[in-house]
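The block that comes next holds subunit A.
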Amino acid sequence: MALDSKIPQGEMDKKWEDYKAHVKLVNPANKRKLEVIVIGTGLAGASAAASLGEMGYKVKTFCFQDSPRRAHSIAAQGGINAAKNYQNDGDSVFRLFYDTVKGGDYRSREANVHRLAEVSAAIIDQCVAQGVPFAREYGGLLSNRSFGGVQVQRTFYAAGQTGQQLLLGAYSALERQVALGNITQYSRHEMLDIVMIDGKARGIIARNLITGELERHFGHAVLLCSGGYGNVFYLSTNAMGSNVTAAWKAHKHGAYFGNPCFTQIHPTCIPVSGDHQSKLTLMSESLRNDGRIWVPKVKDDNRKAKDIPEAERDYYLERRYPAFGNLVPRDVASRAAKERCDAGYGVGTTKMAVYLDFASAIKRYGKIEAGKPGNEQADEAGIIALGKEVVKEKYGNLFEMYEKITGENPYETPMRIYPAVHYTMGGLWVDYELQTSVNGLYALGEANFSDHGANRLGASALMQGLADGYFVIPYTLGNYLADDIRTETIPTTHPAFEASEKAVSDRINKLMSIGGTQSVESFHKRLGKIMWGKCGMARNAQGLQEAIQEIQELRKEFWSDLKIPGEINELNPELDKAGRVADFLELGELMCIDALHRNESCGGHFREESQTEEGEAKRDDSNFSFVSAWEYKGDSNWELHKEALEFEIVKPTQRSYK
Partner candidate 1 sequence: MGLTGFFLITFLIVHCLINSMIFFNDGGQTFNHWAHFMGTNLIIRIMEIGLFVFLLLHIIQGLMLWQQNKAARPIAYAVSHPERNSAWYSRSMGLLGTLILLFLVLHLYHFWVPSRFGGMASIQPLEPVSLSDYANQEAHNLYREMQIVFQNVWVVIIYVFGVFSLCWHLMHGFQSAFQTFGINHKKYTPIIKTIGMAYSIVICVLFALMPISIYMGWVN
Partner candidate 2 sequence: MEHYNMNLTLKVWKQKNSQSKGSFETYKVNDISSEMSFLEMFDVLNEQLVHDGKEPIAFDHDCREGICGACSMYIDGQPHGPWQQNTTCQLHMRAFKDGDTIVVEPWRSSAFPVIKDLIVDRTAFDRIIQAGGYISVNTGNAQDANNLPIKKQDADDAFSAAACIGCGACVAACKNGSAMLFVSAKVSQLALLPQGQPERETRVLNMVTQMDKEGFGNCTNTYACEAECPKGISVANIARMNKEYLKAGLNTKE
């Protein structure tokens, strides 16, 4: 099948408007008859379900958590971008569009990104109307902060809990529709297959995670809003349950997987403390506004941070990137940290960490405070105390979280941080309408590949999830369903449902009957080690080839030596996890294949073979200015389709932060 991205004709800033003006509509009486299935209830899923429910569609939502409110969007800290220009600092739709395309290292689709920038402002309006308590100024108007190295202040936030507040807003809209009878909500349910009838997605097989029963659900269309797949690395900032299963099942039914190797490694996370580690915790990017990153100038320096004099510290980001300093983009900061640690300059017991130091910020703020009337008497200690107060007000909750996890007080001793897997820009390939290469199957939010190219800017994930759910899918889905109004509800006794359920059931039985000796967790950990080591922050052809080999072997071992206790027909978290890890074991291979194929460095994808003399990422636009869309052809067998990227507005250049 040829890839058709269905980008509307016309001027960039008119495409979406024109599309909306000419899109097919479904009349209210017909909407009542059309059923839509939404998988996942994070920002994208909850907002889509609520909006579609409001419009009159019959919606079913599914989430594996005990409540839609627990979806991992809840953990986003920093904020959400919107081109409101409330700060009068020259922001505009164009600038947000431009920054996002450039930030994505010219590997995203311009038309999608422009639409994202266009609807960004309406997201803020919608959320405020729902009662989302964004931070405000004393005048009662909304407050903004700067984020991720862009030159305007366009990030709206609610302390360090922006994702939580946005999700609870979308969740409340969702629950309202449940109360009105427009949505049926299925919690503790996991989607395990897409049911295809006549080449269209027509329903799902879901497993009730409490009873283990398999259920069949019909839908005229299926929306996958199931998030990213960072957990393929085992250790990531994703929630423990985040998984690729829904997207992977879709992939096996013909949905192409776009840019699977594009992974965002976030530079400021709390480092791994030992083998027991189950997940990693992010420290918001906003910390880099005030914290300075450094390592000792000599290798294997075992002194405590405070015993290392100023002259013996290497503020390597400030040294290498004087123009941007500590505020270089995420991919650059992450690689620089890895470079120092690999070279033997790391700190802490594991030597796989660098310092993020607030001492000079505390002093600087303290001096400002001491200059204010009433504080003139402050001595050296007084200045420090005043400075700590300021830092506490800005980052208090993050500092507390750090202290809870590490037991160290970051006001006194610098934080130890290290990069960690955080977000996956890759995902199911979708066209302009967010439809995958399977008819009637859509992917929204982090689950699709569309808007962030090879690197996502801070505070853009929330924006994209809500844009897709609130403002894009309500239009584009109608365009598909308008042709489907004559399709009656297909009874779930249809042979396709039977067959699909049987396949799911067979697979579960197969997993349970392996009867081996090793736990799911141990396989997942081993997969994570391969992925992190060979398909992580730096990749090379040899490592990737090895990784592919190792993953294939690991998969074989998994299917012959896995041990799952318990039964099928009961709540069995080990079985749930086994299904997810089995999918990760296939996805991991595809990621390595994609990374191997993309012999260039761009954004979060760094191929050691493709770097500048100073060790910076080097793009190869003449050979790789395309989206890799992989079609599943069977075990370890994929066919690559390329969607060429054309840049009408933002002309690709080499990014420089020197």
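Here is how the candidates were picked: all candidates are chains of the complex that A comes from, given by their letters.
In the analysis below, a residue touches a chain if its C-beta (ideal position, glycine included) is under 8 Å from a C-beta of that chain, and two chains touch if they have at least 3 such contacts; residues count from 1.
Remember, it's a predicted structure, so these values are computed and weren't measured experimentally.
Asks: Out of 1 or 2, which chain touches subunit A when the complex is considered as a whole?
Replies: Result: candidate 2 touches subunit A.
Asks: Show me the residue ranges of subunit A that touch candidate 2 in the complex, using the header's touch definition.
Replies: 47, 50-51, 54, 65-72, 74-75, 84, 86, 122, 124-142, 158-159, 161, 164-165, 168, 171-173, 175-176, 178-179, 185, 187, 210, 237, 239-241, 273-274, 276-279, 281-282, 401, 404-408, 470-471, 474, 519, 521-522, 563, 565-566, 570-571, 573-574
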